[in-house]
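One protein chain is absent from this view; the other protein chains keep their places.
The first chain written gets the first letter, and so on, giving A, B, C, D and E; residue counts start at 1 in each chain.
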Amino acid sequence: MKVSVIRKATFNAAHRLYRKDWSDEKNSAVFGLCANPNYHGHNYRLDVKIIGEIDPETGYVIDLKELNDIIQQEVMERFDHRNLNLDCEQFKNLNPTGENIVVVIYNILRTRIPAKYELQLKLWETEKNSFEYPA
Amino acid sequence: MKVSVIRKATFNAAHRLYRKDWSDEKNSAVFGLCANPNYHGHNYRLDVKIIGEIDPETGYVIDLKELNDIIQQEVMERFDHRNLNLDCEQFKNLNPTGENIVVVIYNILRTRIPAKYELQLKLWETEKNSFEYPA
Amino acid sequence: MKVSVIRKATFNAAHRLYRKDWSDEKNSAVFGLCANPNYHGHNYRLDVKIIGEIDPETGYVIDLKELNDIIQQEVMERFDHRNLNLDCEQFKNLNPTGENIVVVIYNILRTRIPAKYELQLKLWETEKNSFEYPA
Amino acid sequence: MKVSVIRKATFNAAHRLYRKDWSDEKNSAVFGLCANPNYHGHNYRLDVKIIGEIDPETGYVIDLKELNDIIQQEVMERFDHRNLNLDCEQFKNLNPTGENIVVVIYNILRTRIPAKYELQLKLWETEKNSFEYPA
Amino acid sequence: MKVSVIRKATFNAAHRLYRKDWSDEKNSAVFGLCANPNYHGHNYRLDVKIIGEIDPETGYVIDLKELNDIIQQEVMERFDHRNLNLDCEQFKNLNPTGENIVVVIYNILRTRIPAKYELQLKLWETEKNSFEYPA
Partner (left out) sequence: MKVSVIRKATFNAAHRLYRKDWSDEKNSAVFGLCANPNYHGHNYRLDVKIIGEIDPETGYVIDLKELNDIIQQEVMERFDHRNLNLDCEQFKNLNPTGENIVVVIYNILRTRIPAKYELQLKLWETEKNSFEYPA
C-alpha cells in the first residue's frame, strides 16, 4: 500500500546558459537571452515526491518535518540566493538548464533519502517551463 | 486509447494527529503542533482521476456530472465541515494523516466507481504538503 | 512617494461559528455547517500590507525580515495549529468569522507596526471567501 | 537518464457538446448546459510533456523555443480564438469534449515531435476539470 | 469599522467583439482574433466585493450563503454556458468586452445588494487580462 508524499519548496537563484568552449555568438544563437553574460534569475519551485509504505504506528510515509529539514540543508542552503554558475560547484562545468538542475538535486537528495523510498522531483523554472526526473 | 479525467473538489475539516495509547509528551514529540488537543484544520483539496476508454457515442470517459455527484455524496457529505477524529468513524482508530485520509477516500470511492475504470487520488493538506494514492 | 509592501503568510486553524446564547437549532439555522459542535478548519492565508515612504538609504519601505518576524510572533504563534474558539482568548466571546478574525489580527499587528506606516489586511478563509480590513 | 520537459500554453475557444443525430432533448439530457445551441467557451490550458535524454552538449532534452514554435503553429493557430465545432475540421464530426480535444491535439503534435521523444498531454477545460492522454 | 467580504465565482461563456455597423475588415482591424464570426470563449472569474459594517450579533458583514445565492441567480443563470452576444439581451447592442461585462454585472447586482453595502467587482477574462468596476 504505497503512498506518495510531496513537499514543495522554492529557491531564488541567478544563472546563465552557455558553454565556455563556444563563442559568444554561438552561445547567443543556441541559448538566446539565457546566455546573457551578466546572468538573469528565477524563482525556482521544487516538488519533492517520496514514495513508500505508510508506517502503521504514525500514519506517516515519512515525517514531513524531517523531509523538510533535508530539503533545507541540501537544496536551500546550497542554491537559494546563489548564482548557480559561480557559487555552486555542481555547475562549474555543467550548464544549469532546468534538466541538469533537476538531475543534480535528485543525485544530492538520493544520498539523504533512505533507500526504501522512491524519489521523484519536479522543478519549475518559470510558470510555463518545468522539468521532472526521473521521467 | 485510454484517457484520464480529473475532477477537483475541496473540503474544510478539523483534525489532530495523535495516538490514544501514547502520552501527551510522546504525541507532541512525534506530531508537533499537529497534536494540539483542541484540533486545528485545513482546506483539503482533492483531485479524483478516472482512467478509462472514451465512449465513442458521447466522447466522455465518464460523465463529470455523475462523478461529481459521487464525490459530493461520498466525500463532501462525510468530511466537509467535520472533525475527522470525532465525527468520522473512519478515523476513530486511525490517525488522520494525509496518507491515511487519501487511502480512506480511495477505498470509499473505489466501491462507487465502476470496476472498468482505474482510480487515482491526489490530496493537498496545505499548499506545501500533498499525497497520492496509489503511488 | 508612498509604496505598499505586502507579505503573505498562512496558518492552519480549527473553528466553529456559533453563539453560546443561542440554541443549537438557531446556530445551525444561521451558521449552517459552520456551526458543527466538533469544529472544522481552514488553511487561512493572510496578506499584510504596509504603506510608507521608501527609505532612501536602503530602498526599503520596511525590512521584510522584520515584518515577517512580527507576523510569526503575533499571528503564527497565536493562531497556527490552534482551535480559534478554545485556544485563543480573542475568540472566547467573539464569533471567529472571517470578518472578526481580520479585525482581531489588525488590532494585534497595529500595536507592533510603527505608527508612520498604514496597515491593511486581506484574509482568505477558503479559495472562494476572503475579507479585507480596513475596507 | 530520461528527463521530462513540460511547456504550458493557453488558448481561448468556443464549443458545444452535442450529436447531430440526436434530438435537442436528448442532447440536453446527456450534455446539460454544454449543449447550448449558441455555444459557450473556455480558457483551455495545455501542458505538453516531452520525455527524452539530456543532450550533453546543450543540457537540453529539447529546445523549449522550438517546442513553443511547434505549439504555436499546431495548437494556437488552429484552436485559439476559434469555435471548435464550426472552425476546426477535427471536430466537424467529433464531439469536442475534453477527452476528444486532448487526443486530437496529441495526434497533431505527435507528427511534429521527433519519434525519439515520448509525448504526454494534460488539458484543463476549467479549474475543476482536466484530461490527460495517454492516461 | 467597515470590512470587505469577497466571494469568487466562475462562469464559462462564448462571445465575439464586433460592431454590426462596421465592415468585417474594420472589425478584424480593431478587434483582431476576438472578432472571429463564429465566436470564441472564456472561463470568466468574478470577485464580488461587499463593503459594510460587521453585524455584532453574527460577526458577518453579509451572509455569504445569501450573497452566493444572489450571484447564482443573477450572474450564473444569466451568463454561465451562454453565448453573451446571442443569448444575453444585455449584449444585443453592447460589445461584450471585459469592461462592458463588468459594468453590466455591477448594474444587475447593484439592484439586488442592499443599499447600505458598497459593491465592487473584479472580472478576469483570462489569466492575463482583468477588469475592475468601479475603478
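Some notes on this structure:
Assume a contact is a pair of C-beta atoms (placed from the backbone, for glycine too) under 8 Å apart; a residue touches a chain by one contact, two chains touch by 3 or more.
These figures come from a predicted structure and were not determined experimentally.
Remark: the absent chain touches shown chains A, C, E in the intact complex. Residue in contact with the omitted chain (choice from A:K26, A:H81 or A:R110): A:H81. Of the candidate positions E:V3, E:V48 or E:V102, contact with the unshown chain belongs to E:V102.
Hidden from this view is one chain, which touches chain A at 10, 12-15, 33-34, 36, 38-43, 80-83, 86-87, 126-127. By the touch definition given at the top, chain E reaches the unshown chain through residues 17, 19, 30-32, 94-100, 102-103, 127-135. Considering the complete assembly, chain C touches the hidden chain via residues 1-9, 49, 51-52, 54, 57-61, 63-65, 118.
The rule is simple: only the chains that are shown with their structure count from here on.
With D-E and A-D as the two chain pairs, more C-beta contacts join D-E. Because chain B and chain C share one sequence, their contact can be compared position by position; here over half of the interface residue numbers appear on both sides.
Between the CA-based centres of chain A and chain D the separation comes to 29 Å, rounded to the whole angstrom.
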